[in-house]
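In what follows, a structure is listed as structure tokens, so that the remarks can point back to it.
Note that this complex is displayed minus one protein chain, with the remaining chains in position.
Order of writing sets the labels: A, B and C. Residues in every chain begin at 1.
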Amino acid sequence: MSILVNNQTRLLVQGITGREGSFHTGQMVEYGTNVVAGVTPGGLGKDVHGVPVFNTVSDAVEKTDANTSIIYVPAPFAADAIYEATDAGIKLIICITEGVPTLDMVGVYHYVKQAGARLIGPNCPGLITPGEAKVGIMPGYIHDRGPVGLVSRSGTLTYEVVNALTQAGLGQSSAVGIGGDPIIGTNFIDVLDLFQNDPETEAIVMIGEIGGSDEEQAAEFIKNNVTKPMVGFIAGQTAPPGKRMGHAGAIISGGEGTAAAKIKALEAAGVKVADTAAGVADIMAQQMKR
Amino acid sequence: MSILVNNQTRLLVQGITGREGSFHTGQMVEYGTNVVAGVTPGGLGKDVHGVPVFNTVSDAVEKTDANTSIIYVPAPFAADAIYEATDAGIKLIICITEGVPTLDMVGVYHYVKQAGARLIGPNCPGLITPGEAKVGIMPGYIHDRGPVGLVSRSGTLTYEVVNALTQAGLGQSSAVGIGGDPIIGTNFIDVLDLFQNDPETEAIVMIGEIGGSDEEQAAEFIKNNVTKPMVGFIAGQTAPPGKRMGHAGAIISGGEGTAAAKIKALEAAGVKVADTAAGVADIMAQQMKR
Amino acid sequence: MNIHEYQAAEILQQYGIPINAGIVCDSADAAADAAQKIGGKVVIKAQVHSGGRGKAGGVKLAEGPDDARKVASEILGIDISGHIVNMVLVAPAVDIQREVYLGAVIDRDGRGVTVMASAEGGVDIEEVARDTPEKIHTETAHPHLGLRDYQCRRLAFKLGLEGKQVGGFAKIAKAVFKAFTEKDAGLCEINPLIINGDGEWQAIDSKITIDDNALYRQKAAEELRDLREENEIEVQARAHGISFVKLDGNIGCMVNGAGLSMATMDAVKFQGGEPANFLDVGGGASADQVTLALNLVLAEPDVKAVLINIFGGITRCDVVAQGLLEAMGKIDVKVPFVIRLIGTNQAEGQKLLADAGITVVERMDEAAKQVVAAAEGAA
Partner (left out) sequence: MNIHEYQAAEILQQYGIPINAGIVCDSADAAADAAQKIGGKVVIKAQVHSGGRGKAGGVKLAEGPDDARKVASEILGIDISGHIVNMVLVAPAVDIQREVYLGAVIDRDGRGVTVMASAEGGVDIEEVARDTPEKIHTETAHPHLGLRDYQCRRLAFKLGLEGKQVGGFAKIAKAVFKAFTEKDAGLCEINPLIINGDGEWQAIDSKITIDDNALYRQKAAEELRDLREENEIEVQARAHGISFVKLDGNIGCMVNGAGLSMATMDAVKFQGGEPANFLDVGGGASADQVTLALNLVLAEPDVKAVLINIFGGITRCDVVAQGLLEAMGKIDVKVPFVIRLIGTNQAEGQKLLADAGITVVERMDEAAKQVVAAAEGAA
């Protein structure tokens, strides 16, 4: 088993003819992901790495039965792309696009939810179920299939941790990058719930960062719902208050959302929190040995 | 039994201190309707015909457990009043207000539906369950409790027919005026469904008018779902095409929505359609004798 | 409420839609001047609140100023479905590469706004809808989010557009929707919307109607009203909260409530008569309203008899009777009339009328029968 994506995934790429979309389509196809269609307005009839291109998502879904969409369109058009995917009946939408205005996401978040669909991102690396489907921009080869579920708000930091896990002989059931923006479609709790209910996942790694209160809320959820061993890490322990550290979500203001508070909450929920990113794999290795 | 309103109704009046709201609150209280609260912004502490006034619907609901609201606020504020009632958890909202812009109703219609509430109107006389609750502006005394359910798009024409029914010894289970605007919260089908499932209702009168295709759709519904005897009437048989006859909904354009087409559809569904309004009670009396 | 083609075009232009701008003229000389100013071939179009202008000879080409004077003089003053042409729009004749239909309407069934497009532009869209409905493509706007960009593009693709035409059309479709919602329209259409000789989109003929209920917040639209296009009595009635529609018969009707008014007209017709008007005096039916309403009904010379049908619900019958008596005291009613007055305090009301020597009928069908007989007697 795995969560969200697997070999049943029929992936559609929105913005497939763009620089990013085209490059990553190639990477995903190469990894073995079942990419069935691409959409670029006016791109009908084109072919990107063997994937047929359509003008609209509804056409693509009709012709290819795509069930998952990944979005690479530029930020000004990302919200519209998510609406289009939702209205076409896609139930899992991954938005890679960075820089989407927060107010766009306010409308999108509730719309997708009402439609009974799931959005991951925006501004996220996507997700992967090693050996089955890579739906994102992560380097596929660092992953190995195994018992650890990983969920993270970060991009390269996730790769760092995955790489370390794999080198420590700890493969992943699925690894999900939920993105670091203030408003994201899927949060820690959603993914933790999926991992808790996934028989393949034996342990969970959670990578948070400063800003917001998602980690604190996740800690509350973990306390009451997660029985699998967990290792955590919070990036930004040294970040000064009030400054934006790359991710829009990573601002600490008014004493809320500090790394210290998040670490405290996670530890209180029974999560082993690593001092540094490098320590995550080490602690997980110890946990798994027990 | 009855439909929608009865002696369990705990009525709230929005716009209670206005001329219309205040007058009709008196009429409804006099009829015996359980009017528990009124709302007028800034009206807190006032008393209208013994009904306490609150500033907001949420306050009124909290203090009085109102479960139904009737709206008399002026047209520019009607949509906001419906949103306020819906958000306060009111599940049955009757909007008497005339002249509400159609685009306001587009937003309101879907909002109320999503919230699982029911809107009747706007631009309607309201509804009554004789002897239990008068929630509207109809003259109460012309009604008598009995076996006939009545649903109508019109106001005074409804009173005309009710009066005739009562004089013919045919009381009403409930009588519902759904309003004649292009977009209304509750249509013929909704009310016919309620009457069909109401044990007290033995026969149904339906008063339509020209414009739109609600009557045609109702006919389709009747064919498949209504087993009780029905008498119908369509006003506007002599109206010329393209002209607006008072009600915004009553425009015939492009050959659609003519009285002839509606009558044909209803008759095909087994409804006895009266030639004139005066004939409705006569036909119903014959029907009930069988 | 209806507005003229040129006014609709001006509104669409405010929303960034390229239009074929012209000059409005109320005389043949002005049309010649306009043609001179524009240069080259021009199209001269009657500005009336009526469809079917082309078939009625209200749209013609002119070669230059002199021809424009001749053509405009032919069009000005003609009657198109009861509307006299007071103005013409003189606009450059355009080279049409391709024409499509684009419109936004209230979708009663979907309780929303639907934007429609068809590759069959420049023809009667209702005919297309009837004969080849598959040629009309629609997108329903979300009730709260509006028409999304992808829907505009999807319409463009369904029309078979390609390349930069897609984005151009999508932008116009979005603008039409925006104009529709911001102006509280009931209909907002461009027919045809064309691609001209330069490969640019251009709105050639625009139509917008405004929701009467929204006029209180569409002050600018109210200023576009052309009273010459409306029946004088209907205008006067509206100003006093009375709904009045002139019809062709000879039996004047005065009723309270729209549905009851229509049912009363129906009853008159059922008895073999022809109603001269629809008149809903409204809920209050005060002496002033009744006086005005009676004056409106009697203003029409064709009226041979009058039927007054009031259901006294909230308004008590005795109050209505007093109003009627007061009104009749002020007006010299020369035609026979039949009064039917029932409802609250019916006895008191009927007594007041009886004391004044006026007979009141109880049943509506009986009242209709009597008024038809009276009209025939008077005729």
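Quick note on the criterion: a residue touches a chain if its C-beta (ideal position, glycine included) is under 8 Å from a C-beta of that chain, and two chains touch if they have at least 3 such contacts.
Fair warning: this is a prediction, and the values are worked out from it, not measured in the lab.
Peer 1: Name every displayed chain that the left-out chain is in contact with.
Peer 2: Within the full complex, the chain left out of view touches A, B, C.
Peer 1: Looking beyond the chains shown, say which of A:D87, A:E132 or A:E160 touches the absent one.
Peer 2: From the options A:D87, A:E132 or A:E160, the contact with the absent chain belongs to A:E160.
Peer 1: Given the contact definition stated above, which residue among B:D47, B:D80 or B:E267 touches the chain not shown here?
Peer 2: Looking across B:D47, B:D80 or B:E267, the contact with the absent chain belongs to B:D80.
Peer 1: Looking at B:P41, B:G169, B:P240 or B:G270, which makes contact with the chain not pictured?
Peer 2: B:P41
Peer 1: Considering the whole complex, which of C:L61, C:I84 or C:L145 touches the chain not shown?
Peer 2: Residue touching the absent chain, from the options given: C:L145.
Peer 1: Touching the absent chain in the whole complex: find that residue among A:G15, A:G38, A:P130 or A:G180.
Peer 2: Candidates A:G15, A:G38, A:P130 or A:G180; residue touching the omitted chain: A:G180.
Peer 1: Suppose we count only contacts with the excluded chain; which residues of subunit C make the list?
Peer 2: Interface residues of subunit C facing the absent chain: 142, 144-145.
Peer 1: Touching the missing chain, which residues of subunit A?
Peer 2: 23-24, 27, 75-76, 99-103, 105-107, 109-111, 137-139, 141-142, 152-160, 163, 180, 182-183, 207, 209-210, 212-214, 217, 233, 235-240, 243-250, 254, 259, 275-279
Peer 1: Touching the missing chain, which residues of subunit B?
Peer 2: Against the left-out chain, subunit B lists 41-42, 44, 55-59, 77, 80-81, 83-84, 87, 107, 111.
What we mean here is this: only the chains that are shown with their structure count from here on.
Peer 1: Using the contact definition from the top, classify how the chains connect: line, ring, star, complete or other.
Peer 2: line
Peer 1: Compute the distance, rounded to whole Å, between the mean C-alpha positions of subunit B and subunit C.
Peer 2: 27
Peer 1: Express in whole angstrom the distance between the two chain centres, defined as the mean CA positions of subunit A and subunit C.
Peer 2: 55
Peer 1: What residues in subunit B touch two or more of the other chains?
Peer 2: Where subunit B is concerned, no single residue meets two or more other chains.
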